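Only a portion of the chains appears, each positioned as in the full assembly.
So that you can tell them apart, the chains are marked A, B and C in the order they are listed, and the count of residues begins at 1 in each.
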Amino acid sequence: MAIMDLNSDAGESFGNWEMGDDAAIFRSVSSANVACGFHAGDPSTIAATCRDAVAAGVTIGAHVGYRDLAGFGRRFLDCSPTELADDVLYQLGALQALAQAAGARIHYVKPHGALYNAIVHHEAQAQAVVDAVRAFGGDLPLLLLPGSVALSKAAAAGLRGVAEAFADRAYNPDGTLVSRREPGAVLHDADVVVGNMVRLAQTGKLTAIDGSIIRVDAESICVHGDTPGSVAMAAAVRAGLEAAGVTVRSFA
Amino acid sequence: MAIMDLNSDAGESFGNWEMGDDAAIFRSVSSANVACGFHAGDPSTIAATCRDAVAAGVTIGAHVGYRDLAGFGRRFLDCSPTELADDVLYQLGALQALAQAAGARIHYVKPHGALYNAIVHHEAQAQAVVDAVRAFGGDLPLLLLPGSVALSKAAAAGLRGVAEAFADRAYNPDGTLVSRREPGAVLHDADVVVGNMVRLAQTGKLTAIDGSIIRVDAESICVHGDTPGSVAMAAAVRAGLEAAGVTVRSFA
Amino acid sequence: MAIMDLNSDAGESFGNWEMGDDAAIFRSVSSANVACGFHAGDPSTIAATCRDAVAAGVTIGAHVGYRDLAGFGRRFLDCSPTELADDVLYQLGALQALAQAAGARIHYVKPHGALYNAIVHHEAQAQAVVDAVRAFGGDLPLLLLPGSVALSKAAAAGLRGVAEAFADRAYNPDGTLVSRREPGAVLHDADVVVGNMVRLAQTGKLTAIDGSIIRVDAESICVHGDTPGSVAMAAAVRAGLEAAGVTVRSFA
């Protein structure tokens, strides 16, 4: 029987600024990438998000990012490997304390934004993230882009790397994502998205933008919760997977 | 045989800005109040401080503070109890992860600066700090000012409160510190300081500013490491205590 | 003929976090209290807000606040008068540069949040704000709560103090605001609000919570733009004032 994880970002409010509808998206996902305070998420937001995740039965992952609130962690920051490893370790510990107070713990790590993209190629930063996860202990899995250099770094360090697919993004025939600058990069038709994700869960394949069927190695599907439309899309994906007999469950 | 702890602030550098000579002060103290990133201490500074403390055999405590880098945590911040408790928990977790990577852990909690002073009187903030320490787990002792309302809050919550004395500060006959605005508030004569601290360790009493002998309830003595003079004073206190047969050792 | 100013907060987004519908509220108000980056407002948000204000013919004021993004400037911060004066001056200069790039300039200063409330009573912080406005030059008026000690400090320094009323808040018979902790503190009935504000503009009086008619000294009315309801309320107040023959215009 097929199994698939659904993950979404959470805990991205900061102080008086709200972002995302975590309560709504937690009805659909099995894993929450919880912000850790460096790109988003103040401590009280993180604490409430952890309690909500526990109440909803959603697995908590650490969404670690660059120290850049003004840029929401979406701007590459050329920090040293030592700085990055220590920044990641700091964030992991901070989230762990708040998760434990909610009766839970961190089960995986997903780098956020520009850091996620950087460690697809950037050897030193990829190694730094892996080093921090190793130093934290518990051998947490890392949730990453298929083909990311951080996946091989994780494997070399004895950590499990988990690749993810993106529900609402079109794929090139070579398995990479269609750039957001290209037309058709973001999918809006729920039927198309659900059909594609069910196929992925059942066969490990999905339909690329040119209609070809391609193999995508993914144990998790990333969905969004920051707009009413994205929440509805996530609910449709979950319902579609379950209707097709796929068990939606954390990979961790 | 008398036992006394010597504690000092540490890990207060931030990025390119250096503060204190941790390596020097670690030769004299048994406990290090390590900054946790909110008033001082970036993650790499904290990590290095933890490694240095381990190497020197110094016990690590969490020096939690207000979220105020520009004010170094020395300005009262009227945050809510929930915000404060979550901020403290976040800091404890962050430091714990970096301490564990250095082969250590947090053994006590000392509030910093304006927070330390606020919870002498401020019931709600005192309770918030105690709640955070309880939520963190491990029943860590709290290092506080004698008479602090946080001491009774800690006791009521089943946590150990530890009172401290200040090596280089003059005391009023009622056991409170002479205000820094008064002449003679800060002691500079090492012989006077050492004599006073030896008496304190052996008898629980010291000489107040008017010459009277007063009882001061303290299991730890706070010394400083931010100037060459303060480092020398700390070394003199340690040497004086040991020469008098007092064992210098963490209270934790 | 009666004249009244309508003011609203603006520019309170920060990076990826959005707050308020400035474009909508700018259709109703004559004055925009633009965040300056310390409690809210990143530089690009501020720049865009200034351009929008110019396009809408809205007068720009500086909404200066405590350095506290995590608390949105709503928590009292016990900074020194020197620190506060320099922080305010820094914010005024920063906003001025962005306003000038949009073809405008700062016409008044309104302290934000906890600072606004602190300087109702806090002599030293009130003086610091006045000192900063004086040092900035141009003798900008200060928009404040009636009865604020900062009003008398401003007058003593040769600056114009402007008092404001709050459209959606109930008043006690003594002219103070009904505390938000009391029932009926916030008014939701647009007809009541509009009637009250027209009376205020025409007679300098409004109806207190007990039905008595009280004198309120105000040259400006504060409205909100952070919810669809508050935007509609502001539009109703503007329409009501104009229908009653009141000219809505900046006090500056």
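Things to note:
Quick note on the criterion: a contact is a pair of C-beta atoms (placed from the backbone, for glycine too) under 8 Å apart; a residue touches a chain by one contact, two chains touch by 3 or more.
It should be emphasised that the depicted structure is a prediction, and the values quoted were computed from it without experimental measurement.
Because all chains derive from one sequence, the complete complex can be expressed as a copy number, which is 4 in this file against the 3 shown.
By definition in this document, only the chains that are shown with their structure count from here on.
Here subunit A and subunit B face each other with the same set of residues for the most part; over half of the interface numbers are shared between them.
Averaging C-alpha coordinates per chain places the centre of subunit B 43 Å away from that of subunit C.
Taken residue by residue, subunit B touches two or more other chains at 83, whereas all remaining positions touch fewer. Across the complex, subunit A meets subunit C through its residues 13-19, 40, 42, 69-72, 74. Considering their complex, residues 37, 42-44, 46-47, 82-83, 86-87, 89-98, 100-101, 135-137 of subunit B touch subunit A. Those residues of subunit B that touch subunit C in the shared complex are 67-68, 70-71, 75-79, 83, 114.
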